[in-house]
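Contents: one structure, followed by commentary.
Here the complex is missing a single protein chain, while all its other protein chains stay put.
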Amino acid sequence: MSDIYSEILLDHYRLPRNKGKLFQETISVEGKNPLCGDEIVLHLKLDGERVSEVAFEGSGCAISMASASMLTEDLKGRTLSEVESRIDQFRHFIREGAEPEGESLNDMISLSGVAKLPVRVKCATLAWTTMEEALRQVAKK
Amino acid sequence: MSDIYSEILLDHYRLPRNKGKLFQETISVEGKNPLCGDEIVLHLKLDGERVSEVAFEGSGCAISMASASMLTEDLKGRTLSEVESRIDQFRHFIREGAEPEGESLNDMISLSGVAKLPVRVKCATLAWTTMEEALRQVAKK
Amino acid sequence: MLERDVRRDFPILNIKVNGKPLVYLDSAASSQKPNDVLQSYCRFCESRYANVHRGIHTLGEAATGDYEAARRTVAEFINAPELEGVIFTRGTTESINLVARSFGHKFIKHGQSIVLTPMEHHANLVPWQLVAKAVGAELRFIPLKEDGTLDISEARKLIDHTTALVSVTHVSNVLGTINPVGELVQLAHKVGAKILVDGAQSVPHMPVSLRELNPDFYAFSGHKMLGPTGIGVLYGRPEILADMDPFLTGGEMIREVYLDHATWNELPYKFEAGTPAIAEAIGLAEAVRYLTSIGMERIAQLDHLLTSQALNKLSREPDTKVYGPRTQHGAVVSFNVKGIHPHDLAGLLDREGIAIRAGHHCCQPLMRWLDVQATARASFYLYNVPEDVDALIEGLKVARKVLA
Partner (left out) sequence: MLERDVRRDFPILNIKVNGKPLVYLDSAASSQKPNDVLQSYCRFCESRYANVHRGIHTLGEAATGDYEAARRTVAEFINAPELEGVIFTRGTTESINLVARSFGHKFIKHGQSIVLTPMEHHANLVPWQLVAKAVGAELRFIPLKEDGTLDISEARKLIDHTTALVSVTHVSNVLGTINPVGELVQLAHKVGAKILVDGAQSVPHMPVSLRELNPDFYAFSGHKMLGPTGIGVLYGRPEILADMDPFLTGGEMIREVYLDHATWNELPYKFEAGTPAIAEAIGLAEAVRYLTSIGMERIAQLDHLLTSQALNKLSREPDTKVYGPRTQHGAVVSFNVKGIHPHDLAGLLDREGIAIRAGHHCCQPLMRWLDVQATARASFYLYNVPEDVDALIEGLKVARKVLA
């Protein structure tokens, strides 16, 4: 098992980026992993087709929280369709353990060990699944 | 596996003793082993507390038919309570494979190999279980 | 028969039975296990064992990974359209009971019909009797033609707008009949009915592609295909499985549990309550790899060759009646010798080291159709050789002499 508790991951866990509420959010979506009790709320501020702000609240293991922190850093400023393809990229990466071609996954690379840990894939993807749900809700509006 | 198709058994199978109906029977009981299709009918003639005549009809494997033939030879002339203890003796013998103390089992000794064949215990005991049922019916009258 | 001497892979073939080399002709009841399967079973238990799906530790992750890889291996083997439709069960019997309980009781309605055949194994008959009784549905049986094949023109009439489910065996474990499952799937789907196929005797012996056959449910057992006991498979179409109620409940199949209610996990876990047969699933995957390495086409050819030899030779024996069709035959041959109870045939062949099966083969209604109490049955698999057929015929001659 390659070590998943890397310094990068621990840094995001200890000092989460964009944790908290947003002043003026347009959408806020809850995600839950009932099998391990992890919970997360994503807050988004939309500027047309662009995610101008994103923050999270929640509780859970280091992997789910660090992954949420990384998500906020990564998605901020992207368009909705960029977000969508980023989610696909991340999901593919977490399943296969290999970095996809194209744009770097940056800090998220530190989660590569999760691919070998079927039980923890859900922790790493919780924030991303929640983001997907957010996209669905945006689309409905 | 000690050979169950002994000469004694084959002799009873080829030349069954007391096969057929009785002229004047007092009781007639059917037994069946649905799991292998063996069927038997025992015909008894009672003389007070004594089984004065016993015959059988039926179809089935050599073990069940030979065992029925041996039963008729063995039980003829016994009192009902002797029959009862003989059934117990036989059943114990078939389960344990060792001849019990007391009266010899005579030809039935040839069935000793059946104890090691759980699947065929039912074939060997069919006639005896049917006899037990006959005793129950006699008691009820 | 095969380029590789597969017999060396099966340690049990070296034993002596009553002083004679074992001739095992009872694979339709259960197959023997190759070294590879036993070794992979032990290797897993000795180096990667833990409970699955829950442990956040290396062994837990290893075991979960292996168990889910086994599911993929099995899914590929039967060319299942979706992985999440592949459910591990104890065997064919549990697989069919799962469908009877979770699909049958919920979706089959009063006045509808369930179409079966008279050649079904009790496992594909009794569960439907109970469903029919509970919901008030009618059981219909596609009649057999004299040679033991289905009368498809009758099937066309029986499968009608009242039909909720067709449930048929792919290959008869008594007659050897290979049923036209593709055609039956179409007949069922045309009237909007679902179809379950009992693959207990097909998956071990021939290439099976669910993508091509397109059934709604497909059931089979590991122990008949070189795998361990205690493991089997139900494939179900995910859309249907999703609407079905759970079968067994408890750990693993739940999502959220409160004191008074619970919600269910996603497929396939919704139908795998409790600790599954973990090491057995891994053994089954190894059996699949073993079969694949030889090739299911080759296995089918070999089975066919041995079965044809047996059919031919048996038909030439005096007083011997052989049941079932002469062509298109699975790897079993049922027969009877006049005047000799099949139990005695089996008992006397055993003295010669030959293991055949005798009885009703869990097909009592079919015995009535054949008008016999029981049959003797020889069945073949990849470790059998033409000499085994010869031994059978020789053994029969001896048996006839003894009981004459």
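Chains here go by letter, A, B and C, matching the order in which they are written, and residues are numbered from 1 within each.
Here is the rule we go by: a contact is a pair of C-beta atoms (placed from the backbone, for glycine too) under 8 Å apart; a residue touches a chain by one contact, two chains touch by 3 or more.
Values in this document were obtained by computation on a predicted structure and should not be read as measured data.
Colleague: Touched by the hidden chain, which of the shown chains?
Modeller: A, B, C
Colleague: From the list C:Leu130, C:Ile240 or C:Val402, pick the residue that touches the absent chain.
Modeller: Answer from the full complex: C:Leu130 touches the omitted chain.
Colleague: Tell me which stretches of chain B touch the chain missing from the display.
Modeller: Answer for chain B: residues 1, 34-35, 116-120 touch the chain left out.
Colleague: For chain C, which residues lie in contact with the unshown chain of the complex?
Modeller: 11-12, 15, 17-18, 22, 24, 26, 29-30, 32-33, 38, 41-42, 45-47, 49-51, 54-60, 90-94, 96-97, 118, 121-127, 129-130, 139, 141, 221, 223, 228-231, 248-252, 254, 256-262, 273-280, 343, 346-347, 349-350, 354-359, 362, 364-365, 368
Colleague: For chain A, which residues touch the unseen chain?
Modeller: Contacting residues on chain A, toward the hidden partner: 1, 3-5, 10, 13-14, 34-38, 59-63, 120, 123.
Following the convention adopted for this analysis, only the chains that are shown with their structure count from here on.
Colleague: Could you work out how far the Cα centre of chain A sits from that of chain C, in whole Å?
Modeller: Using C-alpha averages as centres, the distance is 45 Å.
Colleague: Please work out the Cα centroid separation of chain B and chain C, and write it as a whole number of Å.
Modeller: About 38 Å separates the centre of chain B from that of chain C.
Colleague: When you check chain C against every other chain, which residues touch at least two of them?
Modeller: Correct list: empty.
Colleague: Quick one: which residues in chain A touch 2 or more of the other chains?
Modeller: In chain A, nothing touches at least two other chains.
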